[in-house]
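Only one protein chain is missing from this complex, and each of the others stays in its spot.
Chain nomenclature is as follows: A and B, assigned in order of appearance, with residue numbering initiated at 1 for each chain independently.
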Amino acid sequence: MSYLRNIWYMAGWEEEIAGEALLERRLLGRDWLLYRQQDGAYAMLHNRCPHRFATLGQGKRKGDSIACPYHGLAFSAQGTCLHNPFSERIPPHARVDAPPVVARHRAIWFWAGDPRKADPALIPDFSAIEVDQPMVHGHMLFPAHYEIITDNLMDLSHTEFIHEESFRMQGKFLAGEHRAQEDEDGAIWSKWTFHNTPRPAWLKDVAPEARMDEWLDMRWHAPASMLLEVGFTLAGEARDAAPMPPFVNPHILTPETASTTHYFYTRQPGEEAEAMTRQVFEMEDLPMLEAIQQTIGDGAEGEAFWDLKPVVLSVDAAAVRARRRLMKLRREEAQA
Amino acid sequence: MSYLRNIWYMAGWEEEIAGEALLERRLLGRDWLLYRQQDGAYAMLHNRCPHRFATLGQGKRKGDSIACPYHGLAFSAQGTCLHNPFSERIPPHARVDAPPVVARHRAIWFWAGDPRKADPALIPDFSAIEVDQPMVHGHMLFPAHYEIITDNLMDLSHTEFIHEESFRMQGKFLAGEHRAQEDEDGAIWSKWTFHNTPRPAWLKDVAPEARMDEWLDMRWHAPASMLLEVGFTLAGEARDAAPMPPFVNPHILTPETASTTHYFYTRQPGEEAEAMTRQVFEMEDLPMLEAIQQTIGDGAEGEAFWDLKPVVLSVDAAAVRARRRLMKLRREEAQA
Partner (left out) sequence: MSYLRNIWYMAGWEEEIAGEALLERRLLGRDWLLYRQQDGAYAMLHNRCPHRFATLGQGKRKGDSIACPYHGLAFSAQGTCLHNPFSERIPPHARVDAPPVVARHRAIWFWAGDPRKADPALIPDFSAIEVDQPMVHGHMLFPAHYEIITDNLMDLSHTEFIHEESFRMQGKFLAGEHRAQEDEDGAIWSKWTFHNTPRPAWLKDVAPEARMDEWLDMRWHAPASMLLEVGFTLAGEARDAAPMPPFVNPHILTPETASTTHYFYTRQPGEEAEAMTRQVFEMEDLPMLEAIQQTIGDGAEGEAFWDLKPVVLSVDAAAVRARRRLMKLRREEAQA
């Protein structure tokens, strides 16, 4: 496993770290502690005291500092040691890692590499998810490498098969048009268009015609921050003439370890949406992706995946581009 | 762990794969899917789609083909791709391994090596177990290397100790005569004879004399396919004068992984026989063999076993021959 370093990863949702909360989370194979400072800024500390390596998050928060539960060394939100209970002297190398961390679009993002390169302008634009209506900001752990999950999201045609009962697409993906696309900013798109499909019942009030065009655009930014847009127009009309705004949903992945991944998503509130999420994510996707992880192991990532000589289908075009981009970025970091 | 390749292994019982059933089973460290074709022949496929490595056995069977649960690629019983839902074009290397598989003696056997060498005549003769009376065809998983279990079966004198309460042999094995023997076809025999022992009560109706001779012959074929024959004659008479036919029981082992083994056996129907099987196999043999596996680990197999400098007793003669035969066969395959 080789984690990309000079890139922004999502660490959690803002609402997971409200008030005085201490959030302990394993990210990129290391344990971190996240919390909100009193001025509203966020803090992220290596969750390991440099003295005897106790877990800082089990200690006490006093204002913006954290005191180790074991011997009371206290650290600032910047990772410097502020207090040694046994002496006036602060040991010179008593500090913990504190990577750059910022809030954007209701999410907390951290920079895993050289802090001098941590430009918040490089965080992908997820402003579309900052909607007015209340949404549940969800998080689950998937027992699979993030590239296995990326393959899944960058080719939604699997909806016809593994989610056949849940979504009843009835062949739309098979008859639809699929296109992979790359933007200059590094985005890779997996775009589906379904032409001249029957109007869904729930669109009757806003769409006078009985036939529609639909689109599903999944946008990817390295390492695995995705945004899905789903929209409808009257058949043959342009997207900007759509009778209603498209739905947008984040699908943002951050590796917990080499074989487990944090999955951040949003959904409508309410029991029905909760049950649907559980069915689709936990009952359908998760066991299949877990089995793939068990089967291919280290083959999930980079060149090792291609060593398995996977069959490539036309619908894999966008997923394959994302894999190749990651390989290129890893090579560049390894050379630098 | 190095699995012998050019040899027949038992994959399961015919009745485990009846009708439309899909049987998923790990064999020799890989996942396989077994099913019966509509013409009665058996199929065995690597249980891993070559596209994104999903588990084929979680997909759908249509006739003799299996459609992957993830994106619907369909494969024949021979492992060739028959259908790509996204294109008329079948990707040229879209195929899964399908080793030779045949049914013999109510069991399914597969050939793990070069298919051109897969001669069904090489399957050991288990016709003796094709009896008319109804028998339960059993299967359990043992958490031990198959050579540890083979040692157990090729020296039944352990019955006096670990199965003391269950079988109450009362020293027959200690007073008995033991002989190891090799046949030209590769069979190795572990043969016990108990002379002039008291007639069991249940033999009273067929045996007029109060004293009997008994024999227990365990026959082994590589890698670990064993058949036990237990018979009784009147004391001093020849075997072919036995008042009743001998009992025969298969003890056929197939490695699941380097440290776990499929154990195939038969038993009488009914609760009493089921309870006896559970007591002897699961309560007595299994915990001891599991502890041995935990203790010697990689030392279970081949040369590594002898590196542990085990004490060798006279009663080990047949078990040691089987171990030596396996070492020879592995060396021959490694050189070829």
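The rule we apply is simple: a residue touches a chain if its C-beta (ideal position, glycine included) is under 8 Å from a C-beta of that chain, and two chains touch if they have at least 3 such contacts.
Quick caveat, the model's predicted, so the values are computed rather than measured.
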Practice task
Using the definition of touch stated at the top, determine which of B:Asp151, B:Asp217 or B:Glu256 touches the missing chain.
Solution key: B:Asp151
Exercise for the section: Consider the whole complex, including the chain that is not shown, and state which of A:Gly12, A:Pro50, A:Gly176 or A:Pro250 touches that chain. Expected result: A:Pro50
Handout entry: Residue among A:His93, A:Arg116 or A:Lys309 touching the omitted chain
Key = A:His93
Fill in the blank from the handout: Contact residues on chain A toward the hidden chain run 31, 48, 50-55, 58, 67-73, 81, 84-87, 91, 93-94
Exercise for the section: Considering the whole complex rather than only what is displayed, give the residues of chain B touching the chain that is not shown. Expected result: 151, 155, 157-158, 160-162, 174, 288, 291-292, 295-296, 299, 308-315
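Note that only the chains that are shown with their structure count from here on.
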Handout entry: Centre-to-centre distance between chain B and chain A (centres being mean Cα positions), rounded to whole Å
Key = 48
